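Inspection log for the structure reproduced underneath, given as structure tokens.
And then subunit A:
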Amino acid sequence: MIIYIAGVLIIAGLFFFLVGSIGMIRLPDFYSRLHSAGIIDTMGLLLSMSGLALLILNEFNLGNFLSAIKIILIIVFIFLTSPTATHAIVDAGIRAGLKPWEKKQ
Partner candidate 1 sequence: MSIETVLSIKPVLAVLVSLLAIPGIISSRSQNIREAWTFAAAGIKLLLVVSMLPIILDGKTINYTLVQVFPDVGISFRVDALGMLFALVASSLWIVTSLYSVGYMRSLDEHSQTRYFAFFAVAISATIGVAFSANLLTLYLFYEILSLATYPLVTHHQDKEARSSGRKYLLYILGGSIGLALPAMLITYHFTGTLDFAPHGVMAGHINSGLAMLLSMMFLFGFAKVGIMPMHSWLPAAMVAPTPVSALLHAVAVVKVGAFSVVRVMTGIIGTGVLADFNINGIICAIASITIVVASLIALSQDELKRRLAFSTIGQLSYIILGVALLSKSGMTGGILHIAMHAFGKITLFFCAGAIFCATGIKYISKMKGIGRRMPITMTAFLIGSLSVIGFPPCGGFISKWHLVLGTIESGSLIFLIVLLLSSFLNAAYFFPVFYNAFFCSADEVLFEDRVEEAPLWCVVPLVITASISILLFFYPQPFLNLASLAVQTIMGV
Partner candidate 2 sequence: MTFFDGDSSLISNLPAIVVTLPLFASLIAGFLGWKNRKAPYPIAAVALFLTFISSVVLMIQVMSTGVAIEYRMAGWAAPVGIVYVIDHLSALVILLITSIAFVNFIANKSNIDTVFRNKAGAFNSLYLLFTAGLLGMTATGDAFNLYVLMEIASLSGYALIGLGSNRAPLSTLNYLFLGTIGATFYLLGVGYIYIATGSLNMADIASIMPKILDSSMILFAFIICMVGLLIKMAIFPLHGWLPNAYSESANVAAGLIAPLTTKVTIYIMIRICLTLFTPQYTFDYLNTSDLMVWLAIGTIIFGSLSALAQKDYKRMLTYIIIAEVGYMVGGFFLGNRIGVSGAILHIVNDAAMTLALFMAAGIFMWKTGEESQESLKGMFAKMPFTMAGFTVAALSVVGVPPTCGFFSKWYLISGGIAAGQYFFVAALIFSSLVNAILFFRIFEIAHFEPFKDHHHHSSNHSNKGEEASAHDTHEQTIKEAPLGMLIPFMAVSILLVVLGLYSGQIVNNIINFAIPSSIL
Partner candidate 3 sequence: MDNLIFYSAIVLSMLMAIPLYRAVVGPTVLDRFMGVNSIGTETTVLLIMIGFMYKRVDMFIDIALAYALLNFIAVLAASRYFHKRKGLTEEME
């Protein structure tokens, strides 16, 4: 049972990776591309990592449990670092004077 949930989560995570990647190509300017890069960092990572953590727990013992916790920790750390990095990049873009794309009216 756990295996199937994990499998679904991993596939869903891959799907979000795909979505984020497509967004990174299609969106017109840097700032909006960052939004879709955010999908990779958040949803993609969250789902696939949870899937992998569940997969580890399939064969339960202390070592595997700790490994699962470590995977969760990875998610936590990336959830901390990713917005910081994004913020830093955007800040850099604004300071560098990069104008956001605007819809032509």
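Keep this in mind: contacts are C-beta pairs under 8 Å (C-beta built on N, C-alpha and C of every residue); 3 or more make two chains touch, one makes a residue touch a chain; residues count from 1.
Regarding selection, all candidates are chains of the complex that A comes from, given by their letters.
Since the structure is predicted, the reported quantities are computational estimates derived from the model, not experimental observations.
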Selected partner (touches subunit A in the complex), from 1, 2 or 3: 3
Complex contacts: residues of subunit A adjacent to candidate 3: 3, 7, 10-11, 13-14, 17-18, 20-22, 24-25, 30, 33-34, 37, 40-41, 44-45, 48-49, 52, 55-56, 63-64, 67, 70-71, 73-74, 77-78, 81-82, 84-86, 88-89, 91-93, 95-98
